[in-house]
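Please read through the structure below; I'll follow up with questions.
Here the complex is missing one protein chain, while the rest keep their positions.
Then we have subunit A:
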Amino acid sequence: GDIAFRFINYVRSVRERQLQRKLRHHQNLSWQEIAESYQEDKSKSLGDSQVVVCDINKEMLKVGKQKAQHLGYSEGLSWVLGNAEELPFDDDKFDVYTIAFGIRNVTRIDLALQEAYRVLKPGGRFLCLEFSQVSNSLLSRLYDLYSFQVIPVLGEVIAGDWKSYQYLVESIRRFPPQEEFKAMIEDAGFFKVDYQNLNSGIVAIHSGFKL
């Protein structure tokens, strides 16, 4: 949901900029035309852009919808229940596929990658934000300490749920490191696969193109 909101904001800002550029070139618009162009803007500020949010869990989708309403995002968003290993979409449908902190929880990551490849249009981009391995050894030790000693405790104290946070930390450790995940993405058929480490590897963004 969050990425969807950011994308919508981005599209809106790009379109605004484009509209401003167009208006700058037309020096002698009548008031009628200007009013029209602003009205048009209101009703389709997104143009043809659409975002589909998909999750396997109905509750998560409900939370997302509520958040969207609360923040005022109404048009251009659709919410679909689906499994990343078997997406309910046709081939070659999307320009961009993003998954944030989700692919770690998929049982067969390779299937999810293959599905991502399938539903992307030629030229489309796959982006994945996920926890990854820390390269710096000192930071890695501090991070391990924090992960195993502090996070589950906080989970118990704040949410009353030690087990979920233990699972979280363990699943982070089980996820393949950056290079291995990059190879998996290439296996699925993506080209120009690259990754960017954030916070020296605690989190990484992987990107690939369907060419």
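Observations, loosely collected:
Basically, a residue touches a chain if its C-beta (ideal position, glycine included) is under 8 Å from a C-beta of that chain, and two chains touch if they have at least 3 such contacts; residues count from 1.
Heads up, the rule we're going with is that contacts and distances are computed from a predicted model.
This figure omits one chain of the complex; the name its UniProt record holds, of "Ubiquinone biosynthesis protein", "Pyruvate dehydrogenase E1 component subunit alpha", "Translation initiation factor eIF2B subunit epsilon" or "Dynactin subunit 6", is "Ubiquinone biosynthesis protein".
When the full complex is taken into account, the listed residue touching the unshown chain is A:207, out of A:83, A:105, A:140 or A:207. Interface residues of subunit A with the unshown chain, by the touch rule above, are 91-92, 95-96, 114, 117-118, 120-125, 183, 186-187, 189, 191-192, 207, 209, 211.
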